[in-house]
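Here the complex is missing one protein chain, while the rest keep their positions.
Each chain carries a letter (A, B and C) given by its place in the written order, and its residues are counted from 1.
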Amino acid sequence: MYQAGLIGITGYTGMELARILATHPNISLKYATSRQENGKYIEELYPFLRSYPIGKVQITDFDATTITKECDIIFLAVPHGTAMNTVGEIFQLATKLNKKIKVIDLSADFRIKDPQLFENWYQIKHNQTALLKNAVYGLFDLYEEQIKEASLIANPGCYPTASILGLYPALSHNIIKKDIIIDAKSGTTGAGRKAQVPSLFCEVYDNFRPYSIGGKHRHTPEIEQELSRLTQDTIIVSFNPHLLPIERGILNTIYAPLSQNITLQEIHTLYQKTYQNKKFIRILPLGQLPETRNVRGSLFCDIGIAVDNRTQKLIITSAIDNLARGASMQAIANANLCLGLDVDTNINFAPVCP
Amino acid sequence: MYQAGLIGITGYTGMELARILATHPNISLKYATSRQENGKYIEELYPFLRSYPIGKVQITDFDATTITKECDIIFLAVPHGTAMNTVGEIFQLATKLNKKIKVIDLSADFRIKDPQLFENWYQIKHNQTALLKNAVYGLFDLYEEQIKEASLIANPGCYPTASILGLYPALSHNIIKKDIIIDAKSGTTGAGRKAQVPSLFCEVYDNFRPYSIGGKHRHTPEIEQELSRLTQDTIIVSFNPHLLPIERGILNTIYAPLSQNITLQEIHTLYQKTYQNKKFIRILPLGQLPETRNVRGSLFCDIGIAVDNRTQKLIITSAIDNLARGASMQAIANANLCLGLDVDTNINFAPVCP
Amino acid sequence: MYQAGLIGITGYTGMELARILATHPNISLKYATSRQENGKYIEELYPFLRSYPIGKVQITDFDATTITKECDIIFLAVPHGTAMNTVGEIFQLATKLNKKIKVIDLSADFRIKDPQLFENWYQIKHNQTALLKNAVYGLFDLYEEQIKEASLIANPGCYPTASILGLYPALSHNIIKKDIIIDAKSGTTGAGRKAQVPSLFCEVYDNFRPYSIGGKHRHTPEIEQELSRLTQDTIIVSFNPHLLPIERGILNTIYAPLSQNITLQEIHTLYQKTYQNKKFIRILPLGQLPETRNVRGSLFCDIGIAVDNRTQKLIITSAIDNLARGASMQAIANANLCLGLDVDTNINFAPVCP
Partner (left out) sequence: MYQAGLIGITGYTGMELARILATHPNISLKYATSRQENGKYIEELYPFLRSYPIGKVQITDFDATTITKECDIIFLAVPHGTAMNTVGEIFQLATKLNKKIKVIDLSADFRIKDPQLFENWYQIKHNQTALLKNAVYGLFDLYEEQIKEASLIANPGCYPTASILGLYPALSHNIIKKDIIIDAKSGTTGAGRKAQVPSLFCEVYDNFRPYSIGGKHRHTPEIEQELSRLTQDTIIVSFNPHLLPIERGILNTIYAPLSQNITLQEIHTLYQKTYQNKKFIRILPLGQLPETRNVRGSLFCDIGIAVDNRTQKLIITSAIDNLARGASMQAIANANLCLGLDVDTNINFAPVCP
C-alpha cells in the first residue's frame, strides 16, 4: 500500500482525487491539506465520502516535512505559482532525507518547458527551472515510458488533453495544414470551486457563453508546445473556449484544412492505427460523433472524424471528462504508472451515462 | 384588430407564437389548428396561457376556406413540405375570394430561392415556384421595406439569423477572406417538440453533442444564399451545429481570416455603423462577448467582435434566442411590419435574465 | 412619469426590478445604488439591458437626501437589518422635506408586525417600530385597498406568497384542521447572488437538497402571522424548504387533514369563488397540477387542489415565480397600486414557457 498526500483538497480536482482514492486498492490517502478546512474530517467536507475509510482522514495544514517523510506520492491540487514553490520544497527535503518521492502536480507550473514562455502567459517568474527540466508531461497515452520513470509529473491541462489527442494523428501524418482552429466547450467544474459570482448557479444555468476568445487562454501555449514537440514542427493554434452549463465534460471541435488528397476512410484508418493500443482513446466509427455524457466519470477520450467536402476541412471532435480525464483521474493514471502499478488500477470506470 | 390564424400550434414555434399573441394589442388569434389536438382549448394544451382570452380559443382541424376567409394574417408552424402545399392552397383561395392575405411561413419552404438547390438539400420537389419568386426573406433588419409590401414572408431559420447578422458587416466591408467556419450551438427547443428518444430530458441534460458536422445541415444553403445575395458574391461556409442542454438560445462562434490590415477598433466601428439604426441588434463593446441568457425571451441579436492576432482571424460571436428571434418573435416582427404596425409592437420584451 | 430609486441593484431582486422597470411606461428609474458597483452604468453590470434607456443610468453610492428629494417611489433590495435603517432615514428626510414618498421594502424588516417575534427569528432588534405599525403587507390580491393608501409596503417573502395564497381559502372556509405541513421547493435565485460555495453551479446542478428542515426557516412566522390574521385564529405550520436546481420558481405542496365532510368538487368551487376576481391567481381545473414553468417570468400564482381519500388529507399545490411574483414583479404591482396606476401596468407578461 502506497501512502499518498493530497495538497489542496478543497477544489474540484482535490475533491475528485479524494473520490477516486477512496476506493483505490493500492494507494491510501494519508495526508490531505487545506488552509481553510484544517481540522475537519474529509467526510465533513465531502459527505458523499462518508463511510469510506478516507472519510476519517483529518485535514491538516500543509507541513512539508511530515508529508515528505511519510508519503510515497504527493498530489498537488493548488493554484499555479503556489505549486512550484511547494514542489521545490518537497524535493529539497526529499534529497536531504535521501528519500525517493513521486510528485504529481495538477497545476500548470511544470507543463511549459520554456520558462520565458511560461512567464509570458502566467505573469510569474519560474523559480524551479531545474525541476522543470526533468518534469514529464503526464499525457500517459503518449509518454507512458517516461512517466514510469519520472519523479515529477506535470499533469496535463483539461483542454490540452482533448486537443492534443484529437490533433496528434492528423498532424503526425501530415494530412492537415497548420491553420488550426479549436472551438472548445467545457463544463463548469473547469472554472474551479472558488466562490465568485460568475460561477454561481444562476449565472451559468440555462446559459452558454464564450470567454478568452482570440487566443487569450493559457492552455494555448501548452497545446502548441506538445503538438510542436510531437510533430517536430512549429504549430500555432487559434484556441477559443466556451462555458457549458454542465458539470463535467469538454468537447472540442477542431477545424483544419486538408493538406492532401485523402479520403475520410483513410483518415479514419490512420486515427485507428495511431491509437490502436491505447485503451482509453476510442476512435468512433465513421458517422458517429462524441458526446460528453459518453465519457462522464471515465478516463476515455472519444474522437470523431468528419470532413467538410465543400470547404475541404478536416473536422475532429474530441470529448473527455474535464475533471476525470482532464485532471484527477489522469493524475491517478500517472500515479499508477510511476508507482509501478497497472495504469488502469481503480480508474477503469464505465462512463456514468445517463 | 387584425385576425390571425396559426396553422400547427403543437410545436415549440407554434407554442411561442401563441404566447406572444396572447398579449398582442393589435393581432388577435382567431384560428389555431392541429390535427392531433383538434377540439381542445388552447389553455388545455398550454396551461401557462390560462386566463388569457387566447386560452379560450378552440383548436380546430385545418380548413383552408375558413381560415382564408376570416383571417388577415396566417402563421404556418408546420414541417417543410407540408407548408408549401398549404400556402399554395391559401393563396389560390385568396385570389378566388379576391382577398388580400398575409402569410408568414416559419418552415424552410420559401427560404431557398433556387428550387433545384432546395430539392438537393430537402429532398422534395418545390411545387410553388411562382409563390417562391415573390416570397420575401423575413430578416427584418435587412429587408424591412420589402417585408412591409410582402404577401408571403419566408421566416428565416434560427441558425441563419444569427449567422447572417454576424457575418454581414465583415463580408460587406470586405475585411475577411471567404474561408468561413461557423461553429454553432443551439438550445434544444430547436430540435422541436416531437416525441423522440434523442430529445428526451435524460439524453440531453448534462450532455453536449455535435451533430450534422461537415456541412450536412440544411441551414447551410440558406446562410450561403443570403450572404451571397447581400455581398453580390459567392459565399461558401462550413457550418457545424451542436446541441446545448438549454431551452432557448443560439450562440455562433464564427471564424474567418482577415483579408486586410485593419485594427480591431476599426472593425468594431464598422459593425456599429452597419447596424446603427437597428434597434434589435446590439454590437457589444470591445472586450464583451454575448451570452445566450442576455437575449433570452427577446428579439435581440447580440454580437461580439474579437481578433486572434496570432492567427490573424476575425472571430465573431453572435447570440439570439432561437425560439424568439430565431423563429416566432421574428415572425411577429414580420407580421407587425406587413400589417403596417410598428415593428416592435408587443415584442419589445426585456431579456429574461436570469 | 414617476421617478424611482432602487437601493441595492446587485442582487437578483434588484436585477429583476431593473429588468421590469426597463420597459415600464409610467415609472422611470432615476437612481440605482450599490456600494461595490458604484460608478458603473447599469448596462455594464447587466448587459442584457443594453440599448434600453435604463442601461445608461449610472449606479451611485446611496445618498439618502438625493434619493428622497428626487424620487416618488423607492425600492429597497438590500438585506434585512440594513433596510430598516434606510427606510427610517428616508421617511425622516421626507417629513423634513414635507414630501410624500412611497417605499417598497423587499426585505423582511417590515413584514413581521410583532417586534419581539421579529427579533426572535432574525436576531436583530427592530428600531423602527413606528413605521412598522403603518407598514402594509404587500400581498396585493388580499390587501389591495390598504396598499393603495400605503406609504410603506413590506413586500411579501417568496415562500409566504405561495403558502398564504394556497392556504387562505381552505382556512377561511374552515375545511381543514390546523395541522399544516408545507413542503416547499424553491429555485436558486431565492438563495441570492452572493458569492458563496453552496450557490455555485456545480454544487446545485443535477442535485436536490432540503435545508432548514424542522421549522427553522424565517419565513415561518411570516406565513403564520398572515394566516392567523386572515382567519382570526392562531395558525402554526411546519414549513420545510428544499433547493431546486432551477433558476426561477417555487412549488409548495401543502398537506392538511380535512376537518369536515366535503367533496373535492366543493373545495374546488370554494377556491374558485374566493379568488374569482383575482386576475393573477389561477385555480386549476380538477385533475391539473401547477408547474413552475407555467408561471415563469409572470405574476401568476397557480393553485391545484387534490384530496387523498385514503388519508383524508387536502393537498394544495401552489406555484409562483419566486423572483417575479415572489419578489420584484410583486413589488412593481405594489408600486403600481400605491402610485394610482393599474395594478398590472407592465407586469401582465405571459409566462415564459418553455
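Please note the rule applied: a contact is a pair of C-beta atoms (placed from the backbone, for glycine too) under 8 Å apart; a residue touches a chain by one contact, two chains touch by 3 or more.
Since this is a predicted model, take the numbers as computed values, not measurements.
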{"item": "Residue of C:R111, C:K185, C:H268 or C:R282 touching the missing chain in the full complex", "value": "C:K185"}
{"item": "Which of C:A64, C:A195, C:I262 or C:I315 contacts the chain that the document leaves out", "value": "C:I315"}
{"item": "Omitted-chain contact residue, chosen from C:S238, C:S259 or C:Q272", "value": "C:S238"}
{"item": "Hidden-chain contact residue, picked from the options A:I59, A:L270 or A:L284", "value": "A:L284"}
{"item": "Chain not shown, touching residues in chain C", "value": "179, 181, 183, 185, 202-203, 205-211, 213-215, 236-238, 240, 242, 244-249, 251, 253, 255, 289-293, 296, 304, 306-311, 313, 315, 317, 354"}
{"item": "Contact set of chain A toward the excluded chain (per top definition)", "value": "12, 15, 19-20, 22-23, 46-52, 189, 205-206, 247-248, 279, 282, 284, 288, 291, 293-298, 300, 302, 323, 348-354"}
{"item": "Touch residues of chain B, complete complex, unshown partner", "value": "12, 188-189, 193, 195-197, 199-206, 245-247"}
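Going forward, only the chains that are shown with their structure count from here on.
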{"item": "Centre-to-centre distance between chain C and chain A (centres being mean Cα positions), rounded to whole Å", "value": "45"}
{"item": "Separation of mean Cα positions, chain B and chain A [Å, integer]", "value": "40"}
{"item": "Centroid spacing, where centroids are CA-atom means, of chain B and chain C in whole angstrom", "value": "36"}
{"item": "For chain B, residues contacting two or more additional chains", "value": "205-206, 247-248, 291, 293, 296, 354"}
